[in-house]
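Questions regarding the structure given below will be posed in turn.
With one protein chain withheld, the remaining protein chains of the complex are depicted in position.
Let's look at chain A:
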Amino acid sequence: MAAQGNTQKIFPSSHKTVVILDHSPFMSEPCGQTVDFDILPKSRAAPGIIPLAPLAKSLWTCTVEAASEYARVVYDVYPPRSRDKLLKFVITDTEARSLNSWMEEEQSLSNVLQGLAVVGPPSDSDDAENCSVMHGLAMAVESLCEGSEKQLELRASLADPEEPVVNKGRVVCITTVKSQGHIQMLEECMQEAIVQHNKIAEAADKLPITHCELVLIHTVPVGADNNIQDQPNKEVSSLLSCEVHSVHSGRHIAAKLALLVQKHFHLTSTTITGIPMKEEQNASTSANYDVEILHSKDAHIEILKMGYDSSGFACSKDSFGRETVILKWCTPKTNIVELQYCTGAYRITPADVNSRPSSCLTNFLLNGRAVMLEQPRKSGSKVISHMLASHGGEIFLHCLGTGRSPLEDPPSISEGAGGRVTDYRITDYGDFMKENRLMPYPVPQEGHILPKKEATAVLERTTRYWPLVISDTIIFNMASHIDPLPTLITKAALTEDDVLECQKSIYHLVGMESRSEPLPIPAMGTRGKGPKRDEQYRQMWAELDTLLRAHASTSINHQKVLECLQEIRRPAEEAKESSRKAGKKEEVVVKEERVMTEQSTAELAWQEIQRYKAMSERERSDFERGNTNNDHFRHRQQTELSSPPIKKLKTSLEDSQGKQQGGPPSLLAIWTSRIKSKYASRHCEFAGRLTAEGNKAELYVNLQKDSTNGTSDKPSGVKQEKRGP
């Protein structure tokens, strides 16, 4: 049963509609109604001026007007770019001509109107005998056999090319029939045409018609005898159903088509009442107007299913027999920025597009205002059930949720997981969101990635290291010092200038450290007194290292920034180690690098940097390589290493594995280094070794005295230290 329901919904009759307009000489007859077009305003009613005689519209003019209105409504409510509801106009006299195709670009009212202008009104000189609506019917059938873009897409996507694509359609034919027998004949002709064309269609690359609905509209001048009766829809065959509407021309045919367009396209009407509008003559007063709009029936699904409230439902005043739902205008109060819970949004079109109240309302909406609509109720609370708003030049009727929400009274997010954390980086993430806003891009060219994918790629890059809370980060709390590095490093590509900027940021930090400037560590989140300044710097450098490592794989230039950091840090750490050697107590060594004389560290680091900066590229790389080699060499040679090589060893280890590892030192790393430093405390023979390494010894001239002793007496190194100055 469900499957059957589905096939009924696929490509319904409304998908393709052919409108046939009879262009035979008879249609040039006057419609029987005249229109006064020369209205003289009272102020200009000068004596001697006689208004021009009213004009008579022809049957053709009335037909075209009614048909264009039909098309206007369809194209407004179902915009051609959605390719869901297609119209095709066919003109028939001695032959049939089609004004457009099913292609999206030919689906527009202006296109149809232009085509109609080219055709022009029917001429009396045409051979009435050879004019027949049958040409039009035949062309309509032929057109229906042509697949729409969507149908062709579906067919192309089907695994089985033999599987038939549902192909239904509707033919609206406006003509004047001679007799009941004539209708019979047209039905038969249509039936025959479908059968014939389906045969051709199977052979050619076309779609056979599954079912066709013929809507025959018989029109005669107003006041003329009309001996044709309306005929309800009847199935002529399994392929064709037919119905007949008999109407007078003039306003009546327009009213008939206005009704039919609602029926054919699942539309309904809403009248918005009580719209306050300024009077044209007297701008200080305002009167209330009503505007009728047409839209998909789905917009009132709630009202239709729940049953009409006795007061919420009324018949339109137009006496077209149209039912209309009354909704009351609410003076705009709510801010459109506020997200409404909206269960549906449907395009609308005014029933009377160029009346003054209609255009007032549409202009109001097109200017970006929104208006709430409430259901008129005699009693009970106010129910706002709809909202009218425009988006990008199209007006939508939004259906708002009116029922009770099952989401009421939820637990606050602060009661859930992570809810009690108070130092989230809300502002930073806000900035992050603004930087990662989306914008529409044109269709990407062949081979380019979808903009959506690009967006996720950017998010991937920018969140590689993104601490959630303020107390987890130092570098993101010192934007003024570290900028623009954190922004630049997340870019997909870095220019040479960018790399330079990043390096400047790093040097700036080195400078800060050397000047012992306090780091902006937030008091929040730190327990107790918080880490000491040098520990803070250590954490900061570790965090920066993590950040740069996370991005090092992006490009060579990103790698360069990381290298810059590593190169700068290496001599600095080395210096720290050295300064530790200069310490006076054994404890110093045991406590690892925590207790260091800040000044000497900074000085040494600075000297190192100055020297490093002075080096050429080549020298730098040599310097780098030399160091690493040294470490490895020592590692292999001596198991009872002194402390400085241990530190360097760690660095070199990170050099080789760092990219995957990332992050601050692990517990293991801290532990091993601690253990190793304990080891180291039992082997303080470094001083002697340093003298052996020429240039390094130079830096610490004041240590020369100790070192001379040290070299001669390695095992007693500890004692030597103790006895030091």
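Here is the rule we use: contacts are C-beta pairs under 8 Å (C-beta built on N, C-alpha and C of every residue); 3 or more make two chains touch, one makes a residue touch a chain; residues count from 1.
To be clear about the criterion, contacts and distances are computed from a predicted model.
Considering only "Signal peptidase subunit 3", "Integrator complex subunit 14", "AP-3 complex subunit delta" or "Trafficking protein particle complex subunit", the record for the omitted chain gives "Integrator complex subunit 14", by its UniProt protein name. Contact with the chain not shown here comes from a single listed residue; of A:Gln340, A:Gln503, A:Ser555 or A:Thr672, that residue is A:Gln340. From the options A:Gly223, A:Gly430 or A:Pro520, the residue with contact to the unseen chain in the full assembly is A:Gly430.
Contact with the undisplayed chain is limited, among A:Gly181, A:Gly380 or A:Pro442, to A:Pro442. From the options A:Pro25, A:Pro121, A:Gly274 or A:Gly511, the residue with contact to the unseen chain in the full assembly is A:Pro121. One of A:Gly181, A:Pro232 or A:Pro406 touches the chain omitted from the figure, and that residue is A:Pro406.
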